[in-house]
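A single protein chain has been removed from this complex, and every other one stays in its place.
A, B and C are the chain letters, set down in written order, and residue numbers restart from 1 in every chain.
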Amino acid sequence: MRASQGMPKRSPLGAWLDRKQDLFISSILLVVALSAISGLVVITAFIFKEGLPIMLQVGVGKFVSSSDWYPAEGHFGIFPMIMGSLAVTAGALVIGGVLGLGCAVVLTQFCPRWAVSILKPSIELLAGIPSVVYGFIGVVILVPMIRVHLGGPGLSVLASSIVLGIMMLPTVTSISVDALQAVPKAYRDGSIALGATHWQTTRMVILKASRSGLVAAMILGMGRAVGETMAVIMVAGNTLDVPDSILAPVRTLTSNIALEMGYAAGDHRKALFATGVVLFVIIMILNTIALTVSRRRSRRKSGA
Amino acid sequence: MMSANNEMHKVDHIRCSHVGEHCATSPGPAKIVVRDFHAGFGETQVLRNVSLDIYPCQRLAIIGPAGGGKTTFLRSLNRLNSLEHDFRHSGSILLDGQDIFASNVDVARIRRRVGMLYAVPIPLPLSIYENLTYGPRLAGIRDRHRLDELVETSLKSAILWDEVKDRLREPAHNLSGGQQQRMCLARVLALEPEVLLLDEPCSGLDPISTAKIEDALDELKSRYTVVLVTNNTKQAARASERTAFFLMGEMIECGPTAVIFTNPRHGRTSDYITGHFG
Amino acid sequence: MASEYKRYARALWLLAMLCACCALSGCRRNTAGGVNVMGSTSIQPFAEVLADEFNSRHPSSRIDVQGGGSTMGIQSVTNNLAQIAMCSRELKSSESRYLKPIIIALDGMAVVVHKDNTVSNLTREQVREMFVGNITNWSQVGGEDRPIRLITREEGSGTREAFAKLVMNNQRVSRKALTQESNGAVKELVRGDRAAIGYMSLGLVNDEAKIVNIEGIVPSTDNVRNGSYPLVRPFLFVVRMGAVLSPAAKEFLEFVLSPQGQHLLVEEGLVSVL
Partner (left out) sequence: MTRQAISNPLHADEGADNGAPPPQINAPRHRRQLRIPPDVAQRIVVGGLWAIAMSAVAVLLFIIVFIMVKGLPHVTPEFLLQAPAKGGRLGGVSPMIFGTIAVAGLAVLIAGPIGVITAIYLTEYTRESKLTAFIRFGADCLAGIPSIIFGLFGFVFFADTLGLGISIISGALTLALMVLPTIIRTSEEAIRAVPAAFRDVSFGLGSTRWQMVTRVVLRSALPGIGTGIVLSIGRSISETAALMLTSGMVARHPSSVFDSARTLALHFFTLSREGISMPKAYATAAVLVLAILMINLLAYWFMRRFIARVR
């Protein structure tokens, strides 16, 4: 006991508490975590409870595949909105994904420190700019530009994709940056030592090693794009037709909900919640795909 | 197996009386007694039937080829393995006669008494001073002077004090690799542990840093029970009183270092020491 | 260093606790003099003007104007979250069983086109055929050769319902119509697109867009009031039937229907019900 004489002695109760501390703290944390999670569960249940009955009443197949959305007449079909959401999200993913990932790679790999300290906060700042401001600038600047130079009404898939792409950029970038930074420096040094250029190293080592984080970034960015409402309402045009070109106006699931929720009553309102259910399911499917892709790839990698 | 153990005890006692001049106290009863210890993770069996005594104020070197269970054994001695959810074990490890796997044991206290130094230096993302006081603070020491004193003595013991005494507030990352490892040693010493577990502490270091660490350990041996896992048989020969040879999860043999290195009883031991495999 | 960091943390905690305490001590839902008015976003700006004036005249009472949409307003009145709902559509039959509508003003609806559009008069028939999708080019109604771009309001909005009833004879609006969620949005689109046609609240049109005469009638306030201009919708305040309104709410309703209140609304571009 000679060596530990400097360490203060604990009372038996204190010692017992020390021993059981993990258990106590763990259960407290569990309670907090459960409350957070139950909040998320409750809101999910709320959406389904409000939306599912009307969906079953109309018929899920018909609700999803019909193009007739005439709530006043009791016709509820959201096929055009589903296509609209997918089109806009895909466009946003192309623009925001490329931009966001590009920014993240520049920030972590090719950027002197002083430039990082300017670039990173400015990109994070983009996240703070309200979606209404994005939408507003989209309407005032982007839409007339598209209308004059490319034709069409201006309110279009293209306009929404650009606006959403820019809006999801900060999400994609900041999470990608974290993922890229988590790659051990040794990987990079090792690759460079083997004669690879900096870009080759980035491409073949760093991007691969951080893949799961990058996928998470894309998912969260995509989630932001699919779920964005206000900006999309302003620049998408919200027609009831399936868009036939990137210059065609489009209505997304979210804008369908947000446009009409303020006035809807009865079945109409329930149908809007059902739109929310469909949205939830679409996001679920997207996430599942992304997850399995990233998981399968990493498994194949580790197996090789 | 038991009889072999008993035999070894005898040998050890004899041996210990020979090396008594290294030890401040005479080798009393074993500090750590390991009996029939089996361990593994999930389905994988890592250690089989290890029985071993570790005596106070002696340095025990554990050698053997990779995958032999040396590190698992070491990490069992301060229950770090228990952090793995699929860790399982049987048999007993007694520290001063107390079973460290008993349910009423304060694990944190065990880990304070049995300090560990890792193969690579792992400075916590704190300043040097905070790194060193991390353990003592957790143990409840708040007194500023006492902490300062601990920092100084442990840094001196790790032969690092002169190099860092003016930069204690700097992030520990700024130190060189060898300095980091000595800081990690000092960090363990600041806990005033009874047993020191060293997991290939010099594997990543240059010869000069290695020499400094070994010097530090040499000064410490009079005060601490040391268990040293190493791949470097020369280091084992230099820096230990006793040596145990682990192979494929089993302890093949254990005895005074001089005996193991000159006249091992098992063919596999001599094969390993002479570099025929591993 | 660690203790310094801890001190920061402790200070922060204290601050947070202090904030929480302040917030909790302020815990009083004073519904005493407060009246919630909630509902249609198109009536909301007008109601705010009324409430401002009323609040400055009666400093003891407080009128809170919320948005949210007509249905939210009605739901709030039903659930007692608000005493008065603003509704820019007519009540549904299920709602009118237990709710009482009060017309506070009339709103003319203007059919608007781009400033440079040469068309300045349309019949109701023509507007309907455009919005149904049978007339697709401005040249068909005497304008330039340019495809027509329709701008409508969202399903369920009061403006749209009035338009559907007064112009469309309840025929469906073309699927190709762009849908906008507010008067300002319609105006912004019409301002910038030479091919566009839309409809919006008369009181909110300014010189950025051109108002088309309907059946030769100029949509002036007088023409709205005397009924010769056909596109008119009511703005409603809705209360629960048989509900006991607080004195403040009653006074507010009286104020809205009084000459002073109506004068305010006329100033804002609406048409008085007096």
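For this structure, a couple of remarks:
By definition in this document, a residue touches a chain if its C-beta (ideal position, glycine included) is under 8 Å from a C-beta of that chain, and two chains touch if they have at least 3 such contacts.
All values reported here derive from a predicted model rather than from experimental measurement.
The absent chain, not drawn in this view, touches the displayed chains A, B, C throughout the complex. For the chain left out of this panel, the touching residue among A:161, A:174 or A:238 is A:174.
From the options A:56, A:132 or A:148, the residue with contact to the chain not on display is A:132.
Checked against the hidden chain, the listed residues A:106, A:150 or A:242 yield one contact partner: A:106. Taking the whole complex into account, subunit C touches the unshown chain at residues 1, 5, 16, 19, 23, 26-30, 36, 38, 41-42, 44-46, 48-49, 52, 62, 64-68, 72, 76, 79, 81, 181-185, 187-188, 204, 268. For subunit B, the list of residues touching the undisplayed chain reads 78, 80, 83, 85, 108-109, 111-112, 115-116, 118, 120, 122, 124-126, 134-135, 138-139, 171, 173, 184, 187-188, 191.
In the full complex, subunit A makes contact with the omitted chain through residues 18, 21-22, 25-26, 29-30, 32-33, 35-37, 39-44, 46-47, 98-99, 102-103, 105-107, 110-111, 117, 119, 121-134, 136-137, 141, 166, 169-171, 173-175, 178-179, 181-182, 191, 194-200, 203-204, 213, 216, 219-220, 222-224, 226-230, 234, 253-254, 257-258, 261, 273, 276, 279-280, 283-284, 287-288, 291.
Definition applied: only the chains that are shown with their structure count from here on.
Of all the chains shown, the one with its CA centroid nearest the global CA centroid is A.
When chain pairs are compared by contacting C-beta pairs, A-C ranks highest. In this assembly, the C-alpha centroid of subunit A lies 49 Å from the C-alpha centroid of subunit B.
With centres defined as mean CA coordinates, subunit C is found 33 Å away from subunit A. The set of subunit B residues that touch two or more partner chains is empty. The touching residues of subunit A, counted against subunit C in their complex, run 69-72, 139-140, 143-144, 147, 153-155, 233-234, 237-241, 249, 251, 258-266, 268-269.
Note for the complex: subunit C touches subunit A at residues 40-41, 68-72, 74, 89, 92, 94-95, 149, 154-158, 164, 172, 175-181, 185, 188-189, 192-193, 196.
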